[in-house]
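My questions will all concern the structure given below.
In this view, the complex is presented without one of its protein chains, the others remaining in place.
The chains carry the letters A and B, assigned in the order they are written, with residues numbered from 1 in each.
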Amino acid sequence: MRAPATLSFTGKNLTCTRGDTTVFTDLDFDVDPGEALIVRGVNGSGKSSLLRMAAGFLAPTEGELRREGDLIAKDPENHFTRLHYLGHLNALKPAFTVLENLEFWRRLFSGSTRSTGIKTDARALDRLGLSAIADMPTHYLSAGQRRRLALARLLAVARPLWLLDEPTSSLDDAGSETLVQLISEHLSTGGMVIAAVHGELAVPDCKTIVLGSEPPVS
Amino acid sequence: MVNWHRLANPKLFLTWSRRVLPWAAVITALLLAVGLYLSLFVAPPDYQQGDTVRIMFVHVPSAWMALFTYTVMAGASAAGLIWKSPLSHLTAKAAAPIGASFTLLALATGALWGQPMWGTWWVWDARLTSVLILFFLYLGYMAIWQAIDDYTRAAKSAAILALVGFVNVPIIKFSVDWWNTLHQPASVLRLDGPSIHPTLLTPLFVMIAAFTGYFIVLLLIRLEREILARQAQTLRRAQARG
Partner (left out) sequence: MLVVVFFVLTVTLFPLGVGPEASVLRRIAPGVIWVSALLAAMLSLDRLFQVDFEDGSLDQLALAPLPLELVAAAKCLAHWLSTGLPLLVISPLLGILLNLSGEAYGTLLLAMAIGTPSLSLVGAIGAALTVGIRRGGVLLSLLVLPLYIPVLIFGVGAIDAALVGLGGNAHLLVLAAILLIALPLAPWAVAGALRLNLE
């Protein structure tokens, strides 16, 4: 018998084709609240595709994704508004300041007014060590600082599922450490994380899946 | 009975189309032969336009096919977006160049007709202008297929464009007609009009039927080609991956 609908996020028999290329087939995963799933694999093994699929951007060619037992394909908007997706790109507007960038996305995501959210923004920037440059246009920021600002979005708006694609790219050691802390805190409050990583990400007690054990012949 | 739903499966379609194609080709050839005979030898020359009127037997069916093909394209695109049937997008893709060719043929025959009638190759007649714009719509549709590499994205983008174009065709037609009545030169001999003699109508209808048959034959051939090309591509990619 099928277990009653849980709070988990699951993928079953997922197949991903981009163009005419099959990226991966028959992939299963299962993330429960408080759990992290680390996706590993060589370049081109489909880590990013899996995350975009998990976000609901990319429809699986075969297989199904379920959130709390419900098919995501049936109501993608409901899934969209309960997740954070951090891809390779940081989605920052160079002409706006650090704070303006964060505030824009926080207000768009939560619909909250300026006055109630301003503290959240300040706290998020503080956590990522960006308070000192809050009023600087992001144009002047280093790649690592931009990455931190993108990560601050995870804190500014609380959403249960985090999908992180190479979250540590361009981060320094301290930044990576902060990220691990943020992930741990998120998990301890019942959040879920799926992260594609290439290097090290010392998240304790996480599941791991490895994609494409053999590199595709080009 | 043809089971249309199962036809949406490429393999079944191929077997079906290979069986139908020869018959369609034969019927089209017969219609074309009869149509040409009627329009070239039986139909009387127009008392005003003389033998030039015979261009109409190519021009009017071409113009009709130009519109008809766009409708087929838009319908197939809508079906592809709504029911996600695999053959719909390919049908639309296969139809586009045929439609564009008919449109070009309509323009060329219109110009050929215009030369002796109006003394000039091109007149900004409402119909010619609309058909010219329709030609641009076809080109845009084909260009977007060309520009996007990923099949699914190209198919859906092109389908959205075809539908947007389809909504616009009547608006464009209406505005061009209106524009033309405002700017119409004093004595323009319309390409259509009530002056069509009944003895001209029979060959005209036979020619329209022949052109439609020709369209179906071409569409089947092109669609078969598109399906095979896609299968070949998939196979090659799979081979390359070992």
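Assorted remarks:
The criterion applied here is as follows: a contact is a pair of C-beta atoms (placed from the backbone, for glycine too) under 8 Å apart; a residue touches a chain by one contact, two chains touch by 3 or more.
This structure is a prediction, so every number in the text was calculated from the model and none was measured.
Among B:Ala24, B:Ala76, B:Val123 or B:Leu137, only B:Leu137 touches the chain that is left out of the view. Touch with the chain that is not drawn comes from one residue among A:Glu77, A:Asp135, A:Asp173 or A:Asp205, which is A:Glu77. Residue in contact with the omitted chain (choice from B:Ala33, B:Ile160, B:Leu201 or B:Leu235): B:Ile160. Although one chain is hidden here, its contacts on chain A can still be listed: residues 52, 55, 57-59, 77, 80-81, 83-85, 87-93, 105, 108-109, 111. Hidden from this view is one chain, which touches chain B at 133, 136-137, 139-140, 143-144, 147-148, 150, 152-153, 156-157, 160-161, 163-165, 167-168, 171-172, 174-176, 178-179, 182.
Methods note: only the chains that are shown with their structure count from here on.
Taking each chain's centre as the average of its CA atoms, chain A and chain B sit 48 Å apart. Contact residues on chain B toward chain A in their complex (touch as defined above): 149-151, 230, 233-234, 237-238, 240-242. Interface residues of chain A, counted against chain B in their complex, comprise 18-22, 216-218.
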